[in-house]
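Heads up, one of the protein chains got dropped from this complex, but the rest are sitting where they should.
By letter and in written order, the chains are A and B; residue numbering begins at 1 in each of them.
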Amino acid sequence: MSGAYLPLLLLFGVSILNAIGMVAASHLFSPRRDTPQKLMPYESGMIPLGSTRARFSVKFYMVAISFIVFDLETIFLIPWAVQMRELGWGPFLAMCMFVVVLAVGLLYEWKKGGLEWD
Amino acid sequence: MVDILFYVFAAVAIGGALGVVMAKSPVGSLLFMVTTLASVAGTYVLLEAHFLAAIQIIVYAGAIMVLFLFVIMLLNLGHDYHRDLKGGAYAVVSFAIVGAMAGMLQRQLRGSGITDAVASGGRAIDAAIAEHGAIGAIAEPLYTTYVVAFEITGILLLVAIVGALVLAKRNVA
Partner (left out) sequence: MESLQPISGIWAIVAGAVKVTGIFTVLMLTIAYTTLAERKISAWIQDRHGPNRAGPLGLLQPIADGIKNFLKEETLPATAARFFFVLAPMMVLFPSLVTFAVIPIAAPLPTPVGVVDMIIADVPIGILYVMAFSSLAVYGVVLGGWASNNKYAFLGGLRASAQMVSYEVALGLSLITVLMLAGNVTLPEIIWQQQQLGMWFAFPLSLGFLLFVISAFAETNRLPFDMPEAESELVTGYHTEYSAMKFSAYMIGEFGHMVTASALMATLFLGGWDLPGTWDNAFWYQGQLISGFAADGSVIMANPAVWKTLATLAGFVAKTSFFLVLYIWIRWTLPRFRYDQVMALGWKVMLPTSLAYLMLIALTILVLDEVGVAWGFGYGLALTAVSTVCTIAFVFFVDRGRTITGAAAQRAQRVEIKTIPQPAPAGD
């Protein structure tokens, strides 16, 4: 392991301590005077109606799947991008094919309405 | 130093993995899984596999686990879930299988000169990183020698999009 990572460990430690410390200190210093109204979920002053754990649109799931696919595409582009000038035309054409395949996927999703949000 | 860090990461990874199966709520399991993935990324760094460590966090912890979180919420798995595994027998069988696998690995690695191989491989990696940077070192084999596998990966991702669309849009039509 290169020594470059060592200060990171220190920074992680400081950041975690800071995060825990801030929440803990606030908990120690702050008063607690709970009333039933205060403990209620905030719904603009109304008595909460129904369950919060309602099911939500499947579109969020589509977004997450599309995100994984295109995030992976980005990851595959990165090693090529940094060595692109050394690698030359062959890998460029391979990358063109790769991008076109995924562009077809995006186009398909678009035409099928997977990107619509209404 | 590296040894100590390795044991820390390994302990956190195993602890997180235990947490995944023992946590009461699915969201808790998910966070334990993120912890495990992050610790495995830490061991990758110790092995000089910098790019692998980065994509371990970006892809697994940052993308796939977000999908899992959405699915948990989509299926309304809140806190109220029922113990659906019988426990006992399953746990014994799984631990036996894991133990057998660990034993096989130990048999394979013992006396196979793996330490020397790792050391020389590490030196080769150091040289490659010095020349091309941590990311550039893997570019050439990926886009020349293994270009077919790389293109097939693209098609696999295409299939993933199509599959997700079919699942998500099935009830609309």
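Quick notes
In this text, a residue touches a chain if its C-beta (ideal position, glycine included) is under 8 Å from a C-beta of that chain, and two chains touch if they have at least 3 such contacts.
Predicted, not measured: the structure shown is a model, and the values here were computed from it.
In the full complex, subunit B makes contact with the omitted chain through residues 25, 27-28, 31, 34, 41, 50-51, 53-55, 57-58, 61-63, 66, 69-70, 73, 79, 129, 133-136. Not every partner is drawn; the one left out touches subunit A at residues 2-8, 10-12, 14-16, 18-20, 22-23, 25-27, 29-34, 38-44, 48, 52-54, 56, 60, 63-64, 66-67, 70-71, 74, 77-78, 81-85, 88-89, 92, 95-96, 99, 103, 106, 110, 115-118.
Here is the rule we use: only the chains that are shown with their structure count from here on.
Subunit A and subunit B have Cα centroids lying 17 Å from one another. If you check the complex, the residues on subunit A that touch subunit B are 1-2, 5, 53-56, 58-62, 64-69, 71-73, 75-76, 78-80, 82-83, 86-87, 90-91, 94-95, 97-98, 101-102, 104-106, 108-109, 112-114. Interface residues of subunit B facing subunit A in the complex, by the touch rule stated above, are 2, 5, 45-46, 48, 51, 55, 58-59, 62-64, 66-67, 70-71, 73-76, 78, 132-133, 135-136, 138-140, 142-144, 147, 150-151, 153-155, 157-158, 160-162, 164-165, 168-169.
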